[in-house]
Each structure stands twice: as structure tokens, then as C-alpha cells.
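With one protein chain removed, the remaining protein chains of the complex are shown where they sit.
As written, the chains take the letters A and B, and residue 1 is the first residue of each chain.
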Amino acid sequence: MAATGRAAVTSQGNAARDTAEMVARDSYGRLVALLAVRTRDVAAAEDALADAFAAALADWPANGVPAKPEAWLVTVARRRLIDAARRRQTGDAAEGTLRLLAEEVDAAAAGPGIPDRRLALLFACAHPALDPAIRAPLMLQVVLGLDAKRIASAFLMSPAAIGKRLGRAKARIREAGIPFAVPDRAELPGRLDTVLDAVYAAFGDGWGDPAGTDAARRGLSAEALYLARLAAALMPDEPEALGLLALMLHAEARRGARRNGEGDYVPLADQETDLWDAAMIAEAEAVLRRASTRGAIGRYQLEAAVQSTHVERRLTGRANWVAVIQLYDALQALTGSPVVALNRLLAVAEIDGAEAALGEMDTLAGDRRLVDYQPYWAARAELLARAGAHGESRRAYAMAIGLEQDPAVRRFLLRRQAGLPE
Amino acid sequence: MRYILLLYQDETGFWFRLSDAERAAEGARYEAFARALGEAGQLVAAERFEPYYTARTVRRAGDRPAVGEGAYADTPEQLGGAFIIEVADEEEALAWAARCPTIGHGVVEIRRLWQPPAAPP
Partner (left out) sequence: MQFMLMTYVDETGFTKLTPAEQEAGIAAYRAYTEAIMAAGVASSWGRLQPSAAATTVREADGKPQVLDGPYADSKEQLGGYYIIDVPDLDAALAWAARCPTTSHGVVEVRPFWTEPS
């Protein structure tokens, strides 16, 4: 977000700047949500907030950090919003809306803390009327204040392209009357799914094994995890929000072991378990347990449970592939995803052998969605190698290599391919 | 939609400095990339050029064409080849560009192509 203004040289100035940055990081989303909830104009709220931050950087070093920095910021931002609306000379309806906003802001400034409207903001960002591809970037920008350039490359878009799409999405929220509200009970399950799917999309490709080769491709995993924690905190009784958090915690906990000292990729079966973050795994388990008490199973809880069984197998040395397959069966029934079918096949191979799994793989081979999915070809290559079909395995590895973006994973696949007997 | 992926790499600084084994490995990666595109049914053409110094430029100087030696652009990275692909949207084109071996040591530029009109009789 914009941070203009002269740099303060005094230590008081530095402290002021640090406070502003801390407030920014922790509160950006809360402030945007409060400012946008009535007008539904996210872009205007962001602009007003940017002005307020700039004003803070000019004022606080000179006059000291206020006792309630968020209240200060939101009051200044509100004034900017009202001024901007007056300049646009919007009609009576807008005046009424702005008056409401002004009252809310005053109440918030006087009270113990800024009310948290971020749940409404999340539901607005993930509204079905918005382009699915923009929902995750939108959440990252309006809740976390990430700038478009940072988000763009992570989602393989150019900065101009994403800027345009974000602008269109915000305009859509304003003009199409997309509500800033938690949906009512009837709509909630479906709408919640779109929110969670967007948070998951911020974490990775959205499809595949979050802790596998596709992991953390976006480089925004910390930010995505923040969103998942936020969703779980704002909806503590929703089991799928808890399930998503558990899933992402599992993936994040093993990140340190996914690359070795040379920066090479290390698959799960070969990872050093003492490089795993044990505390984070424990947290994941606790969150998943809490989810299971709600008695409503769902996709993210099942995926988290799969991760749980992988961890258990590595830590205890006891094979539990039957349990894995059961979980994948349940996931398959829920989602019909070819990726789930693929991962299930790998588990089948552990019990019935590579040839049996390859036999079942033929039904997957026709699925067009897998043809440019690297893990499909890598799995195929591995099973073919185990079954002794080395020529076919080599070709499947070539496909996987051709499809892989990450140089470390490519090196891994190349080594596997080179290790095949002639 | 059709896109052209223009592959820019530093031929003197990079490509010519590779050992034969390294060049073979790079070649294999390009083959894998092209094969993946082919398997997805999205490869229209894959072209690799001779080095930049084999290029010639043609302008018109007065009445006559004037031929110059070397590639048009005098940039640190040279155009070494191109892939022409048929995809559903720009996102798919970018996904392929991100897989292209060139980005490890060069730059891939993607440009959308105008839909060709019907072939002349």
C-alpha cells in the first residue's frame, strides 16, 4: 500500500513508522472491511486508507503515535471517503450511506476496538458472481494489502492484467450489488465452499497434493495461511474452515524438509522427519479433532486426514495404506476429482503392486484434465518403472519434465529418469 | 487462440558455453516440453533458429533493397526459436511459457496472434 512522505530520521520517527507498518499488516483487512461494508466500494476504501496511512507517516513522527492508531486511521480515511463522494456529487442515497458509515466509524473510534467485518469481506470477495480466477487475488489484496505486482507473478498473470481484473472485480462488487454479509443458513454451505476454495487457491494450484511437488508454488504460503487462520477464527464452528486450516498447517509443517541442503526436491517418503515442524503438526491435529466434533465431514477435513495418516506412517513406521485408500474413496465420492483418483492409485500400488495400479490407471488416461498435470505423468512413470516397463517409464518422465515449472522438481525427475536401466 | 512464444537467450554468453553433455540435456528438455505440448494437442509449430549471426536484415534504401548481416535487434539476449501454440486463453499460454526451458536462462515473450483469415484460393 502507498507509503509516501518524507522519511523520518529521529528514533521517534522510526517507532512511528514501525507502528504504522504493524498496524498495516495486522489491520489492513479490518480497516478496509469497515470502510467498505456500507458503500460496497472496495477500491474507494483502499484509496482512502492509503491516504490515511500516508497522513499517519507524516503526522505520527511529529506528534507521536496516537493511543488508538486504528481509530485514528479509520477516522481520517472516513473523512477522505466523504470528501471524495462529495466531489463526485453523488445523490441523496449516497449521502445517507455515508452518514451511516460516519456513525459506525465514530462508534468504532470511541469503542474498545475496530469491529471485525472481515468475514463479510471474505464472502464478498468469493461471491459466485465474480470471476473464479480473481477471487483469491482479490482476497490477498483487500484483506492483506498485498500489492498487485506481488500477487501477479504468483498467479502467472502480468501486473497490468491482474490490475485490470482486480479493478473490474471491485467495480462489480459495487455495481452489481454484491452484498457484504455472511450468507444466511440456506446458502451458507455453498458460499462457504467458495470462500475456502479461494483461500486454498492462494496457497497452491488448488488441485493437487498441497504437500507434494506442487506445494507452495505461489510463494504466498504465509499469506494464505494467515487467511486460513482468519477464516477458522471467524467461523470457529464451521468444520470445513477448520479442516482447511489443518490441511494447510500439515503442508506448511513439512516445508522445511521438502528441499535438501542443495535446494533439491525431497519427496515425502524420503524426508527427514526431524526437519518437520512438530508444533505445527500438533496444531493441525488439534484443529482437525475440533472439526470432527462438529460431525459434518467434508473435502478439506478428508484431505487433512490424509496428511495426518501420511505423517503417522512416517513417524511410526507402520503401513496404513488401507486407511489412506478409505479416505480417498470418501474424497472421490465427494469430489469426483481425477487427482484424488490418481493419488488413490498410488496408495493401491503400495498394497496390490504397481501392475494392478497401472491396470486401473487406464481409466484415468483418457481424462483430458490430467494431460498437462505433471504429477500424473510422474506417478505413471514411477509405476511403470516399478513394473519393469522402462521404455514407457522414460517417456512418461519426459512428459513430466516437460510439464514442470520448478527447476528443483525437474532436476529430481531428471535424476529418476536417468536412473532407469537401459 | 493462437499465441507465439518467442524465446530469447544469450547465445554467446550461455548457449555456446555449454558442454556437449549440457547442450544435449537442454535439448532433451526442449523435446520434453514440445512433447508435452503435443500430447495436450496444443502444439502448432516448434521452430529453432540458427544463431543470430546467420540472420540477414533487409530494408529498402531508395530504390534498392539493402541487406545487412546479423539479427535486427541488438539486445543481450537473442531470438533463438519460437513455439506457436493453440490455447483456450491467455492463462494457458502463460502456464506453458512458465514451463518453457528458456526461462531458466533467458526470457520468453508471449504475443497473441491475429486469427488468420481463410487461406487464399
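Simple rule for what comes next: a contact is a pair of C-beta atoms (placed from the backbone, for glycine too) under 8 Å apart; a residue touches a chain by one contact, two chains touch by 3 or more.
Everything numeric in this text was worked out from a predicted model, so none of it was measured.
Within the entire complex, contacts from the absent chain reach the displayed chains A, B. Contact with the omitted chain, checked across A:129, A:160 or A:351, is made by A:160. Considering the full assembly, A:405 is the residue among A:97, A:292 or A:405 that touches the omitted chain. The omitted chain makes contact with chain A at the following residues, 152-153, 156-161, 217, 219, 263, 405-408. The omitted chain makes contact with chain B at the following residues, 2, 4, 6, 8, 45, 47-50, 54-60, 65, 67, 71-73, 75, 77, 79, 81-82, 84, 90, 94, 97-98, 100, 103-104, 106-114, 116, 119-120.
Methods note: only the chains that are shown with their structure count from here on.
Between the Cα centres of chain A and chain B there is a gap of 34 Å. The residues of chain B lying in touch with chain A in their complex are 25, 28-29, 31-37, 39-41, 90-91, 94-95, 98-99, 104. Per the touch definition, chain A reaches chain B in the complex via residues 133, 156-157, 161, 371-372, 398-399, 401-405, 407, 410, 414.
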